[in-house]
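Worksheet: the structure to be examined is printed underneath.
The other protein chains are all here in position, but one chain of the complex has been omitted.
Then we have chain A:
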Amino acid sequence: MPDAHALVNDFVIKLRKRKIEGSKATAKQTAELLRSVISQQRIPHINQSGALIDAVKGVGEQLIAANPVELAVGNIVRRVLHIIREEDLSLATAAIGGLGLDAGSDDDNDVDGDEHPVLSAAAVAAAARSALRPPSLQTLLEDLPNSAAVPHASSSGGDSDGKSKSADKTSRSWKLKHNVIEAVNELIQDISTCHEQIAEQAVEHIHQNEVILTLGNSRTVIEFLCAAKEKKRSFRVFVAEGAPRYQGHVLAKELVSRGLQTTVITDSAVFAMISRVNMVIVGAHAVMANGGVIAPVGLNMVALAAKRHAVPFVVLAGIHKLCPLYPHNPEVLLNELRSPSDLLDFGEFSDCMDFGSGAGSTLLHVVNPAFDYVPPKLVNLFITDTGGHNPSYMYRLIADYYSADDLVLQRKPASRN
């Protein structure tokens, strides 16, 4: 499949060169890429889901390695893997249910005869169900099948109904692929509409005559604020400019063009202004499993200021930003150091920064990190497309969206770092 291969390589290069900006765009393109990978993947007769999962995992590893800081890539890969597992499971249970019904209709009068297949079907379904669930106390004592047993169970289900008709198999393999692609399409849809979903909740959070503080630029924040404005709320926005890229200027311009009362402040004025602020609303780069936030640089300071003055600190995040990893050492692992040209003009400082001529080491160094880590205790509320959540509730969403088996995916890229 040269086509998918070329696409993947293309995307990897783009990621590596940091050509794609913003987690939403990355997430969407990742999902689209995976969709084409899935649609071009040839599916063997047995263990179809296994083949798909392997294919997606292989591509996913490449993508994550290309840009380990862009967590949205890994999130989408895990989401797609979860989708495949789910679809396979629902197909398997449907097939088994059909089998049970067939047996029932075949020998209606013989009750003892069809008791066994139904029993085994129920057992397989129960096993598969518990395998998809994250590990819990509830399943601790039950016969937990190993993760390797999942494809086994499903393929055995496929075999048993393949016994009756071989045509079923092809239809099933086609169906699995079809369903998965359908679900991935839905995921892409979700990602592209997440702004609207979040913005819908704006009126519940922004009240009349409030003062909102934000930092930097985020599409989600713009949509959120404008949605409140459209609902005839009048409020003021303080925009911290977000050095060194000054994305706040862009945001301020956009807000003014939509008729919002806007004040631009420097980042260093946040503490001075925070006592007049009713709520801090910001976007995020990624939300970690413990409820911590990887956010544009400067936000930790804003969060601390908000905490000091007991101002609610609200983070807007589409569900594709929800990452099932823990930030073990956020300053080191999940940050990116950008070019010093954001801070200093090369012309002015070219003498001090000349690595070539001097004794090898220069006195001037520039550190320009892209992200901050905001610990969960500084965050009051997350607003996602599914509603408002506490930081401590994040693990629950993760359990819903990702299957525990796929978290292993993280280990390889993490150790490669």
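Everything below uses one rule, namely that a residue touches a chain if its C-beta (ideal position, glycine included) is under 8 Å from a C-beta of that chain, and two chains touch if they have at least 3 such contacts; residues count from 1.
Methods note: contacts and distances are computed from a predicted model.
When the listed names "Vacuolar protein-sorting-associated protein 25", "COP9 signalosome complex subunit 6", "UDP-N-acetylglucosamine transferase subunit ALG13" or "Translation initiation factor eIF2B subunit alpha" are checked against UniProt, the chain not shown comes out as "Translation initiation factor eIF2B subunit alpha". Annotation: of A:216, A:291 or A:318, A:291 touches the absent chain (contact as defined above).
The chain not shown here touches chain A at positions 115, 119, 122, 126, 134-138, 140-143, 289-291, 326, 328-329, 376, 392-393, 395-396, 404, 414.
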